[in-house]
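Let's turn to subunit A:
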Amino acid sequence: MADWKARTEGAKVVKSICPYCAVGCGQSVYVKDEKIVQIEGDPDSPISRGRLCPKGAASLSLVTNPLREYKVKYRRPFGTRWEELPLERAMEMIADRVLETRRDTWESTDGDGHTLNRCYGIAHLGGATLDNEENYLMKKLYTALGVVQVENQARI
Partner candidate 1 sequence: MGTSFGRGGATTFQQDLQNSDCILIMGSNMAENHPVGFQWVMEARERGAKIIHVDPRFTRTSAMVNLHVPIRPGTDTAFLGAIIHYILEHDRAFKEYVVNYTNAPVILREDFKDTEELDGFFSGWHEDQNRYTFESWQYGSMDGAPHMDKTLQDPRCVYQVLKRHYARYTPETAAQICGIDAQQIIEVAEALCANSGRERTSAISYSVGWTQHTAGAQTIRGAAIIQLLLGNIGRPGGGILALRGHASIQGSTDIPTLFNLLPGYIPMPHALAHDNLKDFIESGSAMAGAWGNLDRYVVSLLKAWFGEHATEKSDFCFDLLPRINGDHSTYRSIMDMLDGKVKGFFCIGENPAVGSGNSGLHRRALANLEWLVVRDFNEIESASFWYDAPEIESGELRTESIKTEIFWMPAAGHTEKDGSFTNTQRLLQWRDKAVEPQDEARSELWFYYHLGKRIKEKIAQQAEPHADPIRFLTWEYPETGETREPSAAAVLREINGWDAQGKALSGFGELKADGSTACGCWIYCGCYKDEQNQTARRKPGSEQNWVAPEWAWAWPANRRILYNRASADPQGKPWSERKKYVWWDEQKSEWIGFDTPDFAKNKRPDYIPPNGAKADDAIAGGQPFIMQADGLGWIFAPTGLVDGPLPVYYEPHESPVRNLLYSQQANPCRRQFPRPFNESNPSPSELHGDAFPFVLHTYRLTEHHTAGAMSRSVPHLSELQPEFFCEVSPELAQLRGLIHGDWATIFTSRAVIEARVMVTGRVKPMILQGKEFHSVGLPYHWGSRGLVTGDSANDLLQITLEPNAHINETKGLTCDIMPGRRPRGEAVPAFLNDVRKRAHMDVVT
Partner candidate 2 sequence: MTQGYYGRPIVKPPAWSDLIPTYFFAGGLAGTAATLAFAERAAKNDRLARTLILGAAAGCAVSAFCLIADLKKPERFLHMLRVVKPTSPMSVGVYIFSAFSGSVFIAASSEVTGIARSAGRFFEAIAGIIGPIMSVYTSVLVGDTVMPAWYLPRKTLPLLFAATSASGAGAWGLLFAPARSNGSARRLAILGGTAMVAALQALHRELGPKQAEAYTKGEAGALARSARVLNISGIVCATLAKNSNALSKIAGALLLAGGLTERFAVYRAGCASAKDPKYVLEAQKA
């Protein structure tokens, strides 16, 4: 045991919340040299009092998990393999797909002339580990696009 010192010594502590279930346990994220060295319970939290379950205790392994990937992957129609695609290019293509599908599937009114004002050809399913702010921007953008099939985990 060459180094007897806890690796959290001298680390910056960033306060966070566990991303797994909805108990909402407080987490302390220890950061050294722009790297997370440890995540554990935040004793200040009145809900969790510093404790975590196995999933919460594994959050560091979650954000550094061996299967995690950091590059966009693209599969073209009828393709048989993944291809590389720069992020900016992917964003551009997605914006184009959205507008194209929106034009193609726009419904101004129903059969009886009632206003619909919507784009029926796009749907969304979101996880419930997204932030409120993210949900808000999503709902706002989709609604402006006329996309109504905006759904999330809560339904599942």
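Selection rule: all candidates are chains of the complex that A comes from, given by their letters.
The criterion applied here is as follows: contacts are C-beta pairs under 8 Å (C-beta built on N, C-alpha and C of every residue); 3 or more make two chains touch, one makes a residue touch a chain; residues count from 1.
Predicted model, so just to flag it, every value in this text is computed and none were measured.
Candidate 1 is the one, among 1 or 2, that touches subunit A in this complex.
Across the interface of their complex, candidate 1 is touched by residues 14-26, 29, 31, 34-36, 39, 43-49, 51-56, 58-59, 61-63, 65-78, 80, 82, 85, 87, 90-99, 101-106, 108, 110, 114-141, 143-156 of subunit A.
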